[in-house]
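Take a look at this one; I'll ask things after.
Note that this is a trimmed complex: some chains were dropped, and none of the rest were shifted.
Labels A and B are assigned to the chains in the order they are written; within every chain, residues are numbered from 1.
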Amino acid sequence: MNQPVSHDAFHDLDGDTLHEECGVFGILGHPDAATLTALGLHALQHRGQEAAGIVCFDGTQFHTEKHMGLVGDHYTNPATLAKLPGDMAIGHTRYSTTGEVALRNVQPLFAELEVGGIAVAHNGNFTNGLTLRRQLIAGGAICQSTSDTEVVLHLIARSRYTSTTDRFIDAIRQMEGGYSMLALTRTKLIAARDPTGIRPLVMGELDGKPIFCSETCALDIIGAKYVRDVENGEIIICEIQPDGSIEIDSRKSPTAQPERLCLFEYVYFARPDSVVGGRSVYVARKNMGINLAKEAPVEADVVVPVPDGGTPAALGYAQESGIPFEYGIIRNHYVGRTFIEPTQQIRAFGVKLKHSANRAMIEGKRVVLVDDSIVRGTTSLKIVQMIRDAGAKEVHLRVASPMIFHPDFYGIDTPDAEKLLANQYDGVEAMCRYIGADSLQFLSINGLYRAVGGEDRNPARPQFTDHYFTGDYPTRLLDKAAETMGRKVSVLASNG
Amino acid sequence: MNQPVSHDAFHDLDGDTLHEECGVFGILGHPDAATLTALGLHALQHRGQEAAGIVCFDGTQFHTEKHMGLVGDHYTNPATLAKLPGDMAIGHTRYSTTGEVALRNVQPLFAELEVGGIAVAHNGNFTNGLTLRRQLIAGGAICQSTSDTEVVLHLIARSRYTSTTDRFIDAIRQMEGGYSMLALTRTKLIAARDPTGIRPLVMGELDGKPIFCSETCALDIIGAKYVRDVENGEIIICEIQPDGSIEIDSRKSPTAQPERLCLFEYVYFARPDSVVGGRSVYVARKNMGINLAKEAPVEADVVVPVPDGGTPAALGYAQESGIPFEYGIIRNHYVGRTFIEPTQQIRAFGVKLKHSANRAMIEGKRVVLVDDSIVRGTTSLKIVQMIRDAGAKEVHLRVASPMIFHPDFYGIDTPDAEKLLANQYDGVEAMCRYIGADSLQFLSINGLYRAVGGEDRNPARPQFTDHYFTGDYPTRLLDKAAETMGRKVSVLASNG
């Protein structure tokens, strides 16, 4: 009984998962702006569980609340919401990177400009963030956070343009990478998506008021209507007019490239009930399982999903193969918040703190385990062992995505390349021996493309970005080329 | 994608669920006693999420730690475990009843007797607890908690017998109801199960050391072996001998009745990977779904489980009926801890904070929703509505247990009888109209008996207790007869 929504992100004891770094939500012109933003962020919680922030504007003043922890730990509190008045707000939910758990890095960030205040939040990563930061510091800028968002703010503050919109566009055009960005000024909600469209961003509408958010599930929770995806390289400016009406303007970046959405949104990150790039994530995942059953069939008694991500693919695999689908692994949802630093003795229990074998469905059976992906393989190893201990006759591991060889630079927190299983062992056979399964197979890259988009990969012009599998990066990597500073180094160590 | 393990208990916004009140775990003679107890309680977390306590004995002194919150929030902390030395321990995890959230009520409770200290913890409820409490107070006893466990302690302290074992047996024989009880003295671990065997209690073994716990899943997590169920009316005394060996003695209560395990352990409470009364809970639940498909078939396009409890039954229903099983409802696991007191505005979003419809699997379809049980029906109403809003053509609700008419007095926290859906509407038709489904059907009592035990109910001598369905209570109800005091009234309101 597996649940693809609650990623391992929250309680990853082994560092054996990928993490998305953020979710964003914004709304303009609605009297319940902060409450709706809180609900939207709650629906996007799977994109980041470390902290959440909201900035709103009440016609006179901007207000901000930032809290470590889950959205539901803070933003449902009447006292907190009372401090967020006004009819326009943007919010952000953030994933916990090691060590840097500091409120000053929690988005949205705010700056007071001569033309008025502006708050900015983004999901994704800039491939030239450090390069720009160094230029800014050389130019006398003071950076208080280690967040790339602050770089955007500085670029806006220093822009030669007059209007905030022009300044925002000026800044955004200097940024390279994969991102979805929202900005809030005294009258405007601005949304922007990177030129290649790596990170998702959708536009919705509630009571005629515009909403932007990372996934459609944030529209569903508040009963809002999906309007369309923000296009790659598009900047949409929504502005409240003196008469209360809202004017919406769209500008397409001249640097826009053909869209290449991140495949991992389909494989792992997005919520299964979301529609990303016009495609149901759940259906895509089931298709991955169906294609996997076709590519890598096996004689077996039960198909067992590996929680949490493997469930829809396992269902597809079972339906395609005719082998019964059963909950052979049970998940314990009561993993406390301090399990993050357990005693060594408890750490040794590892995967059992979260999962247990359902012996009645395993004992004496030939089991097909279906998982969404393999990163370092340490968890797979333990789960295969757990299934064997529960009496399985055979254990076949099927992975609903290709092997991962390359790091990401667009907002996914990947382990160092040499720690990826595919780089540690030479070929599937060796990987299978390490994991201890009777057989191991991965979905092909074309199997994945067909599951998501219905067609094989177009090598000349790939429909998605798939660099972690192929090494084919959709943008240049300026910071990586410079490589003179660590990615997240700051010379100030701080607790606040 | 539903998860029967994480009950609604933790974030029940509507009071529309049943709650078990506790889980217990104890171990004797193992050097890692406290750590193993913490892990066992973690596996039993679904039986109570309010608070957890552990008492251990280190050869000289008893130690206790009690904390509000999840086991994993506190007991994996090295500092906390360091305060729990010794090779014998018992622990308890407790469900939150309204208002009385006080550390002084957290078990195990301890008393210093003339013959030495004793700690006691139990799962279940005494049907003569208040009657005995009144007698004790009349006799000059001082009660510091509102817990029935304290009554047991007083009976032990006042017993005319000399040895702790005899005092414990003397006390336990005065208690009526349904319970599993553990006690720890300076040399002994004692386990007792009520004369009718209403609440479960199993015996296990790790490295030759005896363990007792509420469910087998607590054995599995630590790799312990299942030995046998403690019998109804049995008291098992394990005592460390001077040479370190452990002597185990069993006494059968003369008041023991034929066993009648609580059916709700199968329907809802126990973890699906547990084996209760020798039967796989998961298999029992799937059988309920299979029998339900036979008893209440319907033409439909998809079978959708209602999270969390309905999943195994839904799978059984799908397999029996041949209708595809699909995750039509997605659960949000990131429900924060303060969602318990949200603003009214957020409360209005109700079920959507935890569940969302997976439109791709619902729209235009005839949906069979399968749930484990219906208590008040308020959640069912909202879920049916959510499925309709997502575009379902028809919504048929199938419930994998009979209608609930009667309150429990053995440790399940039931709403007042008049709030039970079955008592509010006259017949299934009326209930169906209230809920807004196209059809509604419940599993029959015999369908349930066959799913669990393989046979129809024996009216002369029912194999299980099923009083919430039938009104046939397995014991007399002394406190209820007296009915002069509220069940959980204390005259002292306290925060500590």
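Here are some notes:
What we mean here is this: a contact is a pair of C-beta atoms (placed from the backbone, for glycine too) under 8 Å apart; a residue touches a chain by one contact, two chains touch by 3 or more.
Everything quoted here is computed from the prediction, not taken from an experiment.
Sequence-identical chains in the complete complex of this entry number 4, based on the file rather than the 2 shown.
Everything that follows uses one rule, which is that only the chains that are shown with their structure count from here on.
Here the spacing of chain A and chain B, counted between their Cα centres, is 37 Å. Only residues 1-6, 10, 32, 35, 38-39, 42-43, 45-46, 49, 69-74, 76-78, 81, 217, 220-222, 271-273, 275, 280, 282-283, 308, 311-312, 315, 319, 324-327, 330-339, 341-343, 345-346, 349, 352-353, 356-361 of chain A touch chain B when the two sit together in their complex.
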